[in-house]
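The other protein chains are all here in position, but one chain of the complex has been omitted.
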């Protein structure tokens, strides 16, 4: 089994007009938005509801997962209407943090890469704590087919 | 046949974390972004490619369709993870302009409405001109099931 | 005294590259973001701190002011680097709601207008309630020079 076979890790979207700028192509920081939306969609498809991980009115999860670092590499310009395939590679870094690598392809070419690094903290104390159980399930299932993962 | 039966006029999306603000619910102007993305997705599903309507590197369509007016009504708060059904009602206003009404429903409730009004102009002269043919096809096909439409 | 003389009602900003799209000009929904940021800056300049009106970590104001309606009219294309003067006209609609009209000028021309309508609700019960005192102060001071205002 390979990562490619895990349906919740391969997502699609299309470059929209509002994602572009006056140079005619995708404006760089939109990619980070796409990354986070892909992360949310991946959790959803895997079976983790948004309310288990993200604050909603009347319910704040005990553990927050703020992003402490992100990066992106832009390999080719992206035009309005370009279809994108997004491959996610989630990886646990230690018991209280993980990162997700996002590879964007369009028309058989690598066009961009993104990375988000997330830290588990107690929503109340803001002290570091272990990752919540739904995230651990997703990380473990996602690591199948990716070779050995760090604990 | 009713508008509901036209597949390119009924779209879905999910409220994402980045769409919310510190009040815990969707930040108002994101709705207008959703409207435009729904308009683009509708054209795509109907069979109009993005490059026929929107500028892409190396190709500027002869007719531009700038938005001259937009509005939105917010009927209920929307939380991260909420699924949305978006019904589009495109309508020709005169030979050189059209508008699209967007109705957002979530869990069987009307939650928001949006409107965008578009004017056809010559990309070069910026003078008013007739709507481009692909938009006319989409408007005509969309009007089936919506009763009589103004020419 | 005229509205023009009230310093917290006349603000400036510049169109930025990320505000544009592949048509080379400001993408429509950015205007609504500018409106809300102008509303926030106006309150700040008048002397109302953000924490009195908007939720911040550990402090949720008793009264929330969700936007129930917004609209915008686009009169001229706006390019990257264009300077904007934004004139605000806040207006109380009834004891529990108000709206703000935003007029955008660039190089002595009217280029766009925006409108946001806000409703006061109890943050807890989500029932309608009177406007909070800092907003009333700002509305009253802003109405000087605008002629008679509805109570």
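By letter and in written order, the chains are A, B and C; residue numbering begins at 1 in each of them.
By our rule, contacts are C-beta pairs under 8 Å (C-beta built on N, C-alpha and C of every residue); 3 or more make two chains touch, one makes a residue touch a chain.
Bear in mind the structure is a predicted one, so any value in this text is a computation, not a measurement.
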(request) Pick out which of A:33, A:91, A:105 or A:137 touches the chain that's been left out of the picture. (result) A:33
(message) Which parts of subunit B face the unshown chain closely enough to count as touching?
(response) 17-18, 20-22, 24-25, 27, 29, 79-80
(message) Suppose we count only contacts with the excluded chain; which residues of subunit A make the list?
(response) 22-25, 28-29, 32-33, 36, 54-56, 64, 66-74, 77, 116
(request) Kindly note down the residues of subunit C that lie in touch with the hidden chain. (result) 14, 16-18, 24-25, 33, 36-37, 40-41, 44, 49-51, 54-57, 77, 79-81
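Here is the rule we use: only the chains that are shown with their structure count from here on.
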(request) Please decide if copies subunit B and subunit C contact each other with the same set of residue positions, more than half shared, or with different positions, and reply same or different. (result) same
(request) With chain centres defined as mean CA positions, report which chain is farthest from subunit A. (result) C
(request) Express in whole angstrom the distance between the two chain centres, defined as the mean CA positions of subunit B and subunit C. (result) 25
(message) Give the residues of subunit B touching no fewer than two other chains, as numbers and ranges.
(response) 24-25, 33, 36, 54-56, 77
